[in-house]
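Once you've had a glance at the structure underneath, I'll fire off some questions.
A protein chain is absent from this complex, but the other protein chains hold their places.
This part shows chain A:
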Amino acid sequence: MSTTVIESGEEASRENASLRDKPGTGNTPIVRYQGVTKSFGDVQVLKGIDLEMMPGEKVAVIGPSGSGKTTMGRMLMTLEEPTEGTIELDGELLWHMRVKDRLVRADEKHLHRMRGHVGMVFQHFNLFPHMNVLRNVTEAPRKVLGLSKEEAEERAVSMLGKVGLADKLKMYPSHLSGGQKQRVAIARALVMKPKVMVFDEVTSALDPELVGEVLEVIREIAEEGEMAMMLITHEMDFAKEIADRVIFGADGRIVEQGTPEEIFENPQSERLQSFLQRFRAQGI
């Protein structure tokens, strides 16, 4: 790291390039953040994130609003560029390329190749309003993966069946409820078969009575197992039930992490204790 143009902080340089295992050996993290920071203007929202996720691992990210959780997920989806530090995906740098021993910002071609491993479901669904449900789900498989119309539709219909919307293929998003929209969005991301999926507060914009149907779908996906999931969420019970590991972030840092039991039953830091207390007081 001594020759990098990116300063990745002391902690990152301690774990050196020697730590980088070959992809596919089973113990390579699918995701690895090293000394990642992010500033928007003068405001530093992430102050040095080190995080690893193993293939198939379900990681819930909890924390107060403004703690940088969403930014963390958006970086993995290449929607936000790290200010400092590196992110690796399946053993390969996501935002950077190595040119003559220097790290330079990755070009669009590199990002395109890497991004194929990641999917994302957004808080506000972001369905394409000019396409019906089926088209929303087949568009990317056809245009990006190059599937034929038949293949793409077959895949889409089976995925939409899985999220319980097989009867809504020809509907436009504006005719769907929030819960249905979010389930379409989940199907749309799943058909691309990513290795990691970011769920960014996917129930926060939903009416309370529609939250359940979306969580149910995510639970089913989680049970299938092979896809790693980063669940940025305010649903504590859900995080507890689904996650292999829970990360508590506050003020741009990871304050505490551990199994759901450790985090929820035996929180160590004061910050997490008061956060959980506040949540319980609200009865959520």
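Annotations for the structure displayed:
In this section, a contact is a pair of C-beta atoms (placed from the backbone, for glycine too) under 8 Å apart; a residue touches a chain by one contact, two chains touch by 3 or more; residues count from 1.
The definition used in the following text is that contacts and distances are computed from a predicted model.
Candidate names were "Aminotransferase", "Putative zinc finger protein", "Spore germination protein KC" or "Ectoine/hydroxyectoine ABC transporter permease subunit EhuC", and the UniProt protein name of the unshown chain is "Ectoine/hydroxyectoine ABC transporter permease subunit EhuC". Annotation: of A:Val31, A:Met72 or A:Met192, A:Met192 touches the absent chain (contact as defined above). Checked against the hidden chain, the listed residues A:Arg98, A:His112 or A:Lys149 yield one contact partner: A:His112.
Between the chain not shown and the residues A:Met77, A:Val163 or A:Leu215, the one that touches is A:Met77.
Residues touching the missing chain, restricted to chain A, are 77-79, 108, 112, 115-116, 118-120, 122, 124, 126-130, 139-140, 143-144, 172, 174, 185, 188-189, 192 (touch as defined at the top).
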